[in-house]
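Every protein chain but one is kept in place in this view of the complex.
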Amino acid sequence: MIPFEYLRAGDPAEAVAAVAGRPGAAFLGGGTNLVDHMKLGVARPDLLVDVSRLPLDRVEETGSGLRIGAAVRNSDLAAHPLVRERYPVLARALLSGASGQLRNAATTAGNLLQRTRCPYFQDVTTPCNKRDPGSGCSAIGGYTRYHAILGASEHCVAVHPSDMAVAMLALDAVVIVLGPAGERALPLADLHRLPGDTPQRDTVLEHGELITAVELPDLPFARRSAYRKVRDRVSYSFALVSVAACLDLDGGAVRDVRLALGGVAHKPWRAALAEEALLGATVTEEAFRRAAEAELAAARPLHGNEFKVPMVRNAIVATLRDLAEEGR
Amino acid sequence: MTAEETAEETAEETAQVSAQGRAVGTPSPRVDGRAKVTGSAAYAYDRPVDDPVYAHPLQATIARGRVIAIDTVAAAGVDGVLAVVTHRDAARLADTEDAELSVLQSDAVAFRGQFIGVVLGETPEIARYAAGLVRVEYEEEPHDTELRADRTDLYRPERVNEGFATDTDEGDVDAAMEAAAVTVDQIYTTPMEHNNPMEPHTTVAVWDPGGGFLGDARLSLFDSTQSVHAVRSTLARVFGLRPDQVRVMSPYVGGGFGSKGMPHAHNVLAVLGARAVPGRPVKLALTRHQMFSLAGHRTPTIQRVRLGADEGGRLTAVAHEAVEHTSRIKEYAEQTAAGTRMMYAAPNRRTAHRLAALDVPVPSWMRAPGEAPGFFGLEVAMDELAVACGLDPVELRVRNEPEVDPESGRPWSGRHLVRCLREGAVRFGWEGRPAVPGTRREGRELVGLGVASSTYPYYRIPGSRAVVAYDGRGRYTVRIGAADIGTGAWTVLTQIAADALGCPLGAVSVEIGDSDLPRATVAGGSSGTASWGSTIVAACRAFRHAYGEDPPRGAEAGGEMPRDPDAKRFSMHSFGAQFAEVRVDADTGEIRVPRMLGVFSVGRVINPRTARSQFIGGMTMGLSMALHERSVLDHRTGHVINHDFAEYHIATSADVMDVDAVWLDEEDVHAGPLGARGIGEIGIVGAPAAIANAVHNATGIRVRDLPITPDLLLH
Partner (left out) sequence: MDARITLRVDGRDRSLTVDTRTTLLDALRDHLSVTSPKKGCDHGQCGSCTVLLDGRRVVSCLTFAVAHDGADVTTAEGLVQEGEPHPVQRAFLEEDGFQCGFCTPGQICSAVGMLEEVKAGHPSRVTDDLTGPVTLDDEEIRERLSGNLCRCGAYVNIVAALREEADS
């Protein structure tokens, strides 16, 4: 770990100015990902600007939804009465991530911006295009159990590890970003990128841009929502695949649906094709399966993670089936 | 006595019982318990030392070749860096025969992750940062880390671990297989696994160069080890010192599971570092990542098991042939198939072990080496045979119970496997097991039950000595350089001493974990209680013989481990039956194990509280082995790529539901003065097979390769 300076920012604008003005600077939130990466040599900031104590730690009703401060801890967000009542998918996703201790430290923005768990990315002795552009992708032809089946490129097959982000994506969340030039609102769907030939960039954010809040729009039918995480170990482990779903039924038909997938791509994956196939469909396991297959037609698994295709298909079907049964 | 019954006894009752001179057999609380729960127990790194220096190792990033250039200038120039030691300037070792311990003695790289240097700094941050500035150039040679059964360079080791014969061949297995009415012939595999004790391997070393009127050089270590005396004697040899110039202290050890059973390269590296900064304590704690290449591991195994039987399931042939890896620089040959030699009655039996010497880190002991992986193969094969014969798997095992040890022909000192199986079947509700695999479905879960046998040899290792001293005020001190790595040995030895002296438990203090104490053998092979315990009994008897019931202040007597005449006349093993229930998610293949039960026959149980913890701890590690553990060697680079706790999964509390262990109320009259066989390892033996067999019963899917993961059970 290289020596670094530490600055506790007094307000968001000061934090943005401090980071934007220095190429080697980074924001420090809960630290659960950044400190890890600094120890591994994956991240080498020379200035840490601590934003964890900025007054961005509140969850507020906005009239059209919920505004979640960037510094709200994952555990507090999951325990918030409005989240539990209105967005159970989000509470469940948060609670299925990491551990009690880590959720007490990790922040909302930090969770969105956490980097891939690809073991080659984390091991600085191996080539990795995300860590060291142009060095090659070690995962291709290597250990791929936790890697992408959708939207990957020949340069990177990493997946985004967040659970929370998958639920927020299903909820059409909007990310509020403060930059040197002012504030902008960005649909969460546009925050994370596919790797293409620049896998070093996880998101569209520019250096110095700070997420200050996440807004969740009202989505009444999200009260019937669920998060299903499939993994090798029951708890305290990352997803092989995961499914966030909100289901609105009109009798025996699907009136509306939100579906997002985790563990399958470089970004939380909105299953738009499946949603499309489900709209108006009769509620049957077969319809759920067809919708899942529509989404997964584009899947290109790697040698070693072929199982993810049937696994996520089954998880989608099971999640929707359980939600439909819950409503009966 | 069952665990539930004994657990209800309170500490107060224990004290009373002890006062009457019967500490053995009671569930005494751990003598080190309070220190552990309050956090005051000082492990190796925790011991206060003056003016420490922090060591950060440098590791090879190739799997085979040479270091041709190593630029340490930038690192050495960092403020606070005291030294950078590499093969160019490290002290020459006196003995380099053990290639694992021949650290920094040449430019050769034999596996990825091998030590190529160490940075010594005033703070851990400085040492780590400076280590990152060292630039290394290599001349890389092609490496090979892939174990396959079809390799043409497999070789036959002279012996396998614990001195067992490499191969055995009785009768004519091939002819018997040919003639058998029912056969099983399958390949089973277990992966490379890592011990991963929670406490990383740690050494704090101080080198006092001596000389002149100061006298001889002295080397002192706080070390995390299962044997202070093994570390002392090995380091003395490696550094050309007399053993009395070396002192190793290790009162608390944060687990070992075999990986701290012998010194590893980090011990040598720490001392090399200490020699570079004489007089200052050098602290070296391996990182979790480093443990995956430097602290031993369980070899992967490829096991071919062949069983031949008549229609009634009576075995006519048993063959168990194992392929394993070892390191090219040092042989470790695991006894994977050795347990099969004595397990079941069959006139025709063959076992064999073949090794591939690869460019991998040095494998070593991991809890129940041999039996743990070997009984996955054998006991899953037995389940397959039960299915093939249409027999209940419990009944199949009962039918193949040998009257005497099939290998040696000796009588058993006490083989109660059938009782364990029968008792377990009743307690577990075995009669409710689905007769046809894949037929019980509850909601979205497929439910099944499985069983497997367990065994572990009775090892008693000679060479220990204990000394008893009396302070004249009612307190006895028993000294022996033993280790409590979480087994409860400290407590159990106190109980044994109290009874042997005929005094209350509270009147005895046992001192362990220091090489200045009388020599003791390793905390390994489930041998501690029997070896050290019988030594203490001998010392206590010698003490009473010399001083009677009213010893003077300063009275002291010692004893050696008594000889064991029965060991050559009887076949002595612990046995057990393990039962598991699994539930498999029909959608995702996720596996839960709601219940496990082990019924064990281990001779006398000295302390039911700590014994139960050992059993269920072993079973829990067996569950972890069954479902989670796999070190993934990336053969392109030759290193374990999932080298941390996020990727190398061990079971969490959420994975471990109802795990229980009971045992037969017995004494093995042939097992030394205590009548106790070992208990530390048997819990892991058979547990993975019981789970795999339950998975088959639940799903109809036969998994022959560990670990059993959800993808294997997807429909």
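Letters A and B name the chains as they come in the text, with residue numbers starting at 1 for each one.
The rule we apply is simple: contacts are C-beta pairs under 8 Å (C-beta built on N, C-alpha and C of every residue); 3 or more make two chains touch, one makes a residue touch a chain.
Keep in mind it's a predicted model, so treat the numbers as computed, not measured.
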| item | value |
| --- | --- |
| Chains in view touching the one left out | A, B |
| Candidates A:Gly21, A:Gly100 or A:Pro187 - the one touching the absent chain | A:Gly100 |
| Identified contact with the non-displayed chain, of B:Ile650, B:Leu664, B:Ile691 or B:Leu706 | B:Ile650 |
| Identified contact with the non-displayed chain, of B:Gly617, B:Gly638, B:Gly678 or B:Pro707 | B:Gly617 |
| Sites on chain A contacted by the missing partner chain, in the whole complex | 1, 3-6, 8, 28, 30-32, 35-36, 38-40, 48, 50, 52, 75, 78-79, 81, 84-85, 88, 91-92, 95-96, 98-102, 104-105, 234-236 |
| For chain B, residues in touch with the removed chain | 29-30, 32-43, 45-46, 48, 123-126, 129, 196-200, 252-255, 257, 285, 287-288, 485-488, 609-610, 612-614, 616-621, 624, 644-646, 650-654, 656-660 |
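In the analysis below, only the chains that are shown with their structure count from here on.
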| item | value |
| --- | --- |
| Rounded Å distance between chain A and chain B, as computed from the means of their C-alpha atoms | 40 |
| Chain B contact footprint on chain A (complex, rising order) | 1-3, 41, 117, 119-120, 122-123, 125-126, 138, 141-143, 230-238, 240, 307, 310-311, 314-315, 317-318 |
| Sites on chain B touched by chain A in the complex | 61, 125, 128-129, 132, 444, 587-590, 592, 627-628, 632, 634, 636-637, 639, 641-644, 646-647, 649, 651-655, 709-711, 714-715 |
